[in-house]
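The complex is shown incomplete by one protein chain, all other protein chains being positioned as in the whole.
Going in written order, the chains are labelled A and B, and every chain counts its residues from 1.
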Amino acid sequence: MNTRRMTALAIVALAATALTACSAGADTGAGSDVDAKQATSAEDFGGMDALVEAAKAEGQLNVIALPDTWANYGKIISAFEDKYDITVNSADPDVSSAEEITAAKNQQGQDTAPDVFDLGSAVALDNLDQFAPYQVANWDDIPEGSKEKTGLWVYDYTGLVSIGYDADAVPAPKSLDDLLGSEFAGKVALNGDPTQAGAAAAGVYLAALQSGGSADDIQPGVDFFQKLNQAGNFLPLDPTPATIASGETPVVIDWSYNNLAAATENEGQRNWKTTVLPGSAVGSYYNQAINVDAPHPAAARLWQEFIFSPEAQNLYLAAGAYPSTLAAMVEADTVDQKALDAVGEMPADLVQFTPEQTEQATSLLAEKWAAAIS
Amino acid sequence: MSASATRRSEAGSAHAGPAVSLPPTDASDASAAPAEARPRRRPRWALLGLTPFALYTLLFLAVPTFLALATGFFDGDGAFTLDNLTALAEPAVLGAFASSFWVSAVTAVAGAVIGALVCYALLAVRPDGLIRTFVDAASSVLAQFGGVMLAFAFIATIGIQGLVTVFLKDRLGVDLFADGVWLYQVPGLLLPYLYFQVPLMVITFMPAMEGLKRTWSEANATLGGTRSTYWTRIAMPILAPSFLGSLLLLFANAFSSYATAAALISQGAQIVPLQIRGALISETVLGRENLAGSLAIGMIVVMVVMMTAYSALQARTERWQR
Partner (left out) sequence: MSAVRDSATPSKLASRIILVVVAVVFAVPILSMVEFTLRAGIDGGHDLGHWAAILDPENSRKYRVLFQGIGNSVVLAAVTVLIVVVLLLPTMILVKLRFPKLQRVLEFVCIIPITVPAIVLVVGLAPVYSVVARLLGSAPWTLAFAYGITVLPYAYRAIAANLQSVDVGTLAEAARTLGAGWGTVLVRVLLPNLRRGVLTASVISVAVVLGEYTIASLLGRNTLQTSLVQVSKSDPFVAVAFALLALAFAFVLLFIIGRVGSIRRIRETP
């Protein structure tokens, strides 16, 4: 008798669970969410105000891999929260572009999935089916080569590869070869492993360009780091705000906006300065994209609009990153002139690697890097 | 324990008695005598009692493990392939397995020895006293202390600008890093790993140490043995299976440790968990995610071998603890 009752109860419980699952599945996707997911511009919502309304109704936005000190994202997120009264949940600030996509895939259908991405170009071009097309209101302000034609991905900002250093610990490096000197013993760190992180790869590209290589041949860059390692100057530790503050990584090769942010954060703790080497400069635009399965599609699109508005683009500039609408902002005089003066004009010989060059470079790195720095 | 063994056999004989309706103590009874309704019902009900746990481990352990391992057999487009498994034979990967072995073995042995010493020292302390509780609590907390914070604790201690390094350099003239910075290479993992290995050893080995019976040491004394004969001839052989078992547990713990290594070593993937990380998160070298699955298969094969040995050793230990 007991067994039978138990089995019956179990079957009822299973059935109830199955029914709940089915009904939960049916509930999502109903209502106005359908429109938001398909919207390709603010007009589809019925104008900017309607977009803002729809986003406020959702009330939340999930972002990923946006540390507060990366290109002023802390301020950008606060500005968005204050302007639209939408809570921004910033998850996993530490993860790479590839992990952003993995997180989106892992959490598909859950309301913790990321709504928007900020990705390196290699990962962006590899995952086009994960994005939703969307054209922001000031679509024409973005130069032609800086966007995918339907808005799957759009360049948002770039920096320059720079050398950040603790002015009390080392002398100012004036050229790349200065780093090989004995004052830099055990002090020079890259922001990550070039076979894994875009910022570190860009550091190797800079070394290549400064050592007689080119965008098609980064072997001189790998050779430079091999020399650096043999001299005992290369520090294979990941620089973080903690290691900069503690003095463990006195020299960091990283994006200009990161080094500038480190200087601000460490005011009073470390005398952190940033320098961009004269000669060829390496930049790499990051890409803004919307998750095709975004749990908050209207908020995601509003975020996109916000990112390309002068307010956010000027915040990028204030951090030392060059926003993609810079030229248009200068023309329309909406640019923050003080910030532009502080950062300096975008160098004319800024080198950005094409997808083919990136692929060639990364396969060279995959082959040669580990051996070079071991 | 001989006392309870007697009790058990008494219970067994009581089972044969008439008055008490005792449940069958042997699972094999469940399959016996289909003619008897009552014994058949109880085991079945009891089996149902196992289902919640079985379902739970099925859903959250068996299925994820299977799924994770299965990715090792497919490539990025979903086609079945053995390429990922053959990639395990690459020199870089084999080197990573060798390094992982080395680090895990060294920290396991060192951690086991130091942990056993601490357990030995704790024998002189009252089991209900403050010191004992303090050590227990501290061990539990430190055994789980790992990852970014542990890495930073060691950077702050013996990093180039660390407290101890600077102290040694300024006060004693000893330069820890005269031959190069080793903290951020594989040898640098040894000290941080020991930091959680030793507490883990203390937690897992203490019950065995406590199981050493007073009667044995008294017997040893009665028969004229000294302290060293007690330890070398009585206690160590008894403790050996448990010690080796804990050693294996420490090995497994170090082998699968990932977060601390990831925080300390930024360049390259010298140990297997870092290889897995590289395959999964790289944003420059793409398309190697499935390699992570086959690397995991390699790790699990190593672990299963270790754990089988461990289970066998545990079985031997329990004989002494009854």
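FYI, a contact is a pair of C-beta atoms (placed from the backbone, for glycine too) under 8 Å apart; a residue touches a chain by one contact, two chains touch by 3 or more.
All values derive from a computational prediction rather than experimental measurement.
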{"item": "Among B:Asn84, B:Thr107 or B:Asn253, residue touching the chain not depicted", "value": "B:Asn253"}
{"item": "Positions on subunit A where the hidden chain makes contact", "value": "17, 20-21, 24-25, 64, 67-69, 74, 78, 89-95, 99, 102-103, 105-114, 168, 240-242, 245-246, 265, 268-271"}
{"item": "Subunit B, residues in touch with the chain not shown (by the definition above)", "value": "1, 4, 7-8, 11, 20, 22-23, 25-28, 43, 46, 49-50, 52-53, 56-57, 59-61, 63-69, 71, 114, 117-118, 120-125, 127-138, 140-150, 152-154, 156-157, 162-164, 195, 198, 203-204, 207, 212, 214, 216-218, 220-221, 225-227, 230-231, 235, 249, 252-253, 256-259, 273, 276-277, 280, 292-293, 296, 299-300, 303-304, 306-307, 310-311, 314-315, 318, 321-322"}
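Please note the rule applied: only the chains that are shown with their structure count from here on.
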{"item": "Centroid spacing, where centroids are CA-atom means, of subunit A and subunit B in whole angstrom", "value": "38"}
{"item": "Subunit B-facing residues of subunit A, complex", "value": "2-3, 6, 95-99, 102, 119-120, 122-123, 126, 186-187, 189-190, 192-198, 201, 232, 235-238, 242-243, 246-248, 358, 362-363, 365-366, 369-370, 373-374"}
{"item": "Contacting residues of subunit B [partner subunit A, same complex]", "value": "41, 44-45, 48, 92, 152, 155-156, 159-162, 177, 180-181, 183-185, 263-269, 277-278, 280-287, 289"}
